[in-house]
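One protein chain omitted, others in place.
Chain lettering (A, B, C and D) follows the sequence in which the chains are written, and residue indices restart at 1 in each chain.
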Amino acid sequence: MSAADELTPAVVTAARKPRWSPTFTIGLILVGIHVAIALLTLFWTPYDPTSTTGGRLEPPSFIHWAGTDRLGRDFFTQIMIGSRIALIVGAGAVAIGAAIGVTIGLLAAFATRFLDDALAATLDILIAFPTLLLAMLVVAASEGASLWSAILALGIAMSAIVARLTRILAKRVLQNDYITASRTSGTSWPGVVVRHVLPNIWPTLSVNFALQFGIAVIAESSLSYLGLGAPPPNASWGRLLQEAQGTVYTAPIGAIAPGIALVTLVIGINLLADGLRDIGDPTRRISR
Amino acid sequence: MTPLLSVDGLTLKTGDKTLVSDLSFSLGAGERMGLIGESGSGKSLTAMAVTGLLPKSIVPAGSILLDGQQVVGTLERTLNGLRGSSVAVVFQEPLTALDPLMKIGTQVAGPLGRRLAREGKSPPRREVDREVLQFLDHVALPQPERIANSYPHEISGGQRQRVAIAMALACKPKLLIADEPTTALDVTTQAEILKLLDSLVRELGMALLFISHDLPVVATVVDRVTVLRNGRAVEEGPVKAVFDQPRHDYTKTLVEAARSFDNALEGTA
Amino acid sequence: MFSYVVRRLAILVLSLFIASLVLFVLLRLLPGDPANTLLSVGADPQQIEAAREQLGSNLPLGEQFVRFVGSLASFDLGNSFISRAPVADEIVARLTVTLPLTLLAFTLAIVIAVPFGIVSAVKADRWYGAAISTVSQLGIAIPVFWVGILLVTAFAVNIRVFPSGGFPSRGWHAPAEALRALTLPVLTLAIVMSASLLRYVRTATLDVLGSDYLRTARALGSTFTEALVRHGIRNGAVPVISILGIELASAFLGAVVVERVFTLPGLGSMLLLGIQQRDYPNVQGVLFVSTLLVLLVGFTADLAQRLIDPRLRDKAGAAS
Amino acid sequence: MTLLDVRDVTFGYGRQRQVLHGVSFAVKKGVSVGLVGESGSGKTTILRLLLGLTKPTGGTINFGGSVLDPSSRGFMRDYRRSVQAVFQDPYSSLDPRQKVRDIISEPLQSLRIPGAHGEAVAAALDAVGLPADAINRYPHEFSGGQRQRIAIARAIVARPQLVLADEAVSALDLSTRIRIVDLFKRLSENMTLVFVSHDLGVVASLCEEIIILERGHIVESGNTREILDAPQHPYTQKLLQSVPRMPR
Partner (left out) sequence: AENYDVDASIKIGSLYEPQNLDNIAGAGQGINEAFNSNVYEGLFRLTDAGSVEKVLASDYKVSDDGLTYTFTLQPNVKFHSGDPLTAKDVKFSIERVVGPDSKSSRKKSLEPITSIETPDDNTVVVKLSSRSISLPYNLSYVWIVNDAAKDLTSGEDGTGPYKLEDWRRGSTLSLKRSDSYWGEKPTNGEVVFNYFTDATALNNALLTGAVDVITGVQSPDSLAQFKDNAEFTVSEGKSTTKELFAFNDRVEPFNDVKVRKAIARAIDKKKLLNSIWGEYGTLIGSFVPPTDPWYVDLNGVDPYDVDSAKALLAEAGHADGFTFTLDTPNYDPHPIVAQFIKSELAKVGITVNINVITANEWYTKIYKAHDFQATLQEHVNHRDIVFYGNPDFYWGYNNPKVVDLIKSAETSTTTDEQTAKLTEANRTIAEDAASSWLYLYPQIVISKANVSGYPVNGLNSQFFAYGIKKSAD
């Protein structure tokens, strides 16, 4: 018996292509549209966002696709810029949440039992806390409320959840024999993290990041709606909705269009996350 | 007389992939047959097909006649009548096969109660409880009362496997399917369980379909074996004949391997 | 079990203490002066100093904290800077809105999410299973306030069946009116909550469906429904219960927004107003009470899980 | 020559759970040792101690004359070059996100072993009987037996003196098991093997010496043949009787 004939069955079953699910495709298209629009706004918008040349609350027309706001600015332009704001908020909050959360999570996973217990308990308390309320507080109060304070607050609120997830995932990875093998191969702990832990927790983490991204976008819009989010020069969808609430009878499009933009982005991201979960791990086999 | 189970031209497919193809065998009442083959050869799928519990993604074709009833393509309601009375299964993994949140006694009482109902009896709770203890005692569990009052995680793997067997026995099925019931156990425990299974099946006159990849294990409990490879039966016959004079190359390597370890133990290598 | 409860309670009290410390510090870090709220254009600087003195907001922080914790221990949340009314009284009054709102919405969400979640998992291969799942995706992506705005537009403005906001001045002494006032807010909150809850129920059900014990039960003759009821409910409940705890917390958060959309006199509006006015005792009080509620819910969820799952019970026993 | 000398080693997870009770044995160069016992008897624990992953609570382990001290970096670097391991589960012992090349060359990189790593990897692959083009694939593209070969290649790539194997064939089915056992047999001509298993048959066909472990105590040890032919301890006898045999 040679080793070669052993190769046949396994290799055949294993050559499984990642499944490109329809969910993923739809998600990709939705998010892609928003990203494209956001990038476009950096160079071009249908109108100058501050130009007040239109009439007051014009209905949608060929000239102003989504009509104009009270100051006569093009509403479609505002919504487009909203995409940019939403993406910045989501990406910024996730970046901050990930940086803090992953670090703490890894620390806890590697820490001695006592420290780990303490960190885990702290994280549980933090998660039990109405963190978003605190985020609201911070935003409400920060001197010269800005987009960045909202992002920072959301990122910090998110980090406890990320930390807890990272800790659980990392602990699970650390139980694998390949970690022991790596140790016995003389790899240092930092080496183990870079070589094995991060690559293995990444797929699940990234799915979670995608979900958190969506949550951050919704949270920011809620903050803006409450008047605690991105201040005026930033056309956050939440703020557009809040402003449009007063003109819902004369210009109903204002209360609808930003909402649709928001929902499409968040759904897109959630679908993307679902898709990532399905195809994300190319090593997953049908059965074991 | 028609056999208790006759599988004829069974083919299992998922998508365009064939997992089991054209498998045929039959088993008479009280007969004991082994299904052997390497991992992934389709042993468990065959067992599930017999009970009509295939995952939805897997489509069966061919015929499975169990106790005179066609299983392939039959309504769930009909199969329900069949499961428990004509056939019962003991699965490989004793930890997950039991509900972790339910006391052992209650779990055993489930199939037992169904059988009693089937037999037209509706004994009082106390009676059922007593019979549960009897079954636990039957599978040689020490202190049946304590075990009945325990949760699965509170007893050892070997004990759990005994409970799983007790549950299957409580059905008093005509055919017992045991899917690798001892792979997760220690050698000493395995030996005990095998002995137990052997004696119980004999005592209750059930037919046995025993699934394993371990030849010596199969050899200790069955009379006939079917060897599966990649979803096909490559050889079939009485244990002694197959193991003494394997005809197929694949069977030969399996038998050689098993014998070489035996020989190492005996010192005749 | 008993020792576990005691230990858990100790942790709860400790958490609460830490939480109030964090709250306290965070609040004082915020710029802004509560005394400002009492002023209007035209007031002069001496008046401002007088106001600060009167509020005690000019005391050293340490002293303020000691006072705060001291009064907490005697279940006193202090008096509002602005209205001068005892914070506890106002919280109790406002809880009569927020609690029914949250609990009704929560109950409704469970009533929607559990059956639909189970159906969408069990019938995942049917069109309606997939449809439920897709609709729940939509529910997760919609911000609460937008649902509120849309519902108001549909039910209060266009077909005027429900009030668009506000709460009857006689409160629950006018139960029919109060319920009518809460209908849309409850619906709003329940729609959004049920969507995410549904997904958890669905996942838990899928886990149960793939479990060996369910297969075993069926292999030994129990029907699918029987097996699902006998084994599925409890096993599915364990992960869902812990999620329920977290969901209830987020329901409270949602309530803040919903109360704003519907101008309900609940804790949420008290909090928002308190933040605007730097009314520390009010903000502290609301956050303290809501943290307490959230921790209590978590505690209850833990206990419930332990009652259901013997493995958790033993783990706790072994550790203590 | 004695490679490893284990003296009165005790170990416990936490204060109460004493797992090893004064275990002593020696591993001689070129003589493979089988460690047999039921689940939970402490086999893996001994292996972890030998690998320097944990410290014994009592007793000492000597390697080539010096005491195994996990906290000494210098010692551990040399030690890791000399001692490598293969684990039971072929699925969890290979990082699913690394290509075979990276998996096998990890010891070379981490231990900063000079020389052409590519050649060493190719040689190791060849030694375990895998085709050379395997290096660009991921573990999930291989069957259980092949994975175990990869794990073995990783263990031998740095040419250690001692290879410790923990249930390295238990998860494989019969036909694959025999081939991996054959591979170990071939390799043990060049290096010393400590082989942990609950399967007496496997140990019997692979190891010259055997150590029987029961609940943290060594109940019997010595030449494999002698012990199997005339087991002294009742536990050994019971073990031996439990092994299912082919019908004669």
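Methods note: contacts are C-beta pairs under 8 Å (C-beta built on N, C-alpha and C of every residue); 3 or more make two chains touch, one makes a residue touch a chain.
None of these values were measured; they are calculated from a predicted model.
Shown chains touched by the undisplayed chain in the intact complex: A, C.
When you scan C:A19, C:I132 or C:V152 for touch with the missing chain, the hit is C:V152. Shown as candidates are C:R202, C:H231, C:R260 or C:R306; the residue that touches the absent chain is C:R260. Counting the whole complex, the residues of subunit C in touch with the unshown chain are 31-33, 36-45, 47-48, 50-51, 54, 82-85, 90, 93-94, 152, 156-157, 160, 163-167, 169, 171, 260-266, 269-270, 272-273, 276-278.
Where subunit A meets the missing chain, the touching residues are 50-52, 56-57, 70-72, 140-141, 143-145, 227, 231-233, 243, 245-251.
Note that only the chains that are shown with their structure count from here on.
With centres computed from CA atoms alone, A is the chain lying nearest the middle of all the protein shown.
Centre-to-centre separation between subunit C and subunit D, using Cα means, comes to 54 Å. Once the centre of each chain is set as its mean CA position, subunit A and subunit C turn out to be 23 Å apart. Shared interface positions of subunit A, i.e. residues touching 2 or more other chains, are given as 1, 9.
Residue numbers of subunit C whose C-beta contacts span two or more other chains: none are found. Residues of subunit A that touch subunit D in their complex: 1-4, 6-7, 9-11, 14-15, 175-178, 180-188, 191, 195-196, 199-200, 282-285, 288. The residues of subunit C lying in touch with subunit A in their complex are 11, 15, 18-19, 22-23, 26-27, 30-32, 137-138, 140-146, 149-150, 153, 246, 249, 252-253, 256-257, 260, 271-272, 275-276, 283, 287, 290-291, 294-295, 298.
Of all the residues in subunit A, the ones that touch subunit C in their complex are 121, 125, 127-130, 132-134, 136-138, 140-143, 214, 218, 221-222, 225-226, 238, 241, 245, 248, 252, 255, 259, 262-263, 266-267, 270-271.
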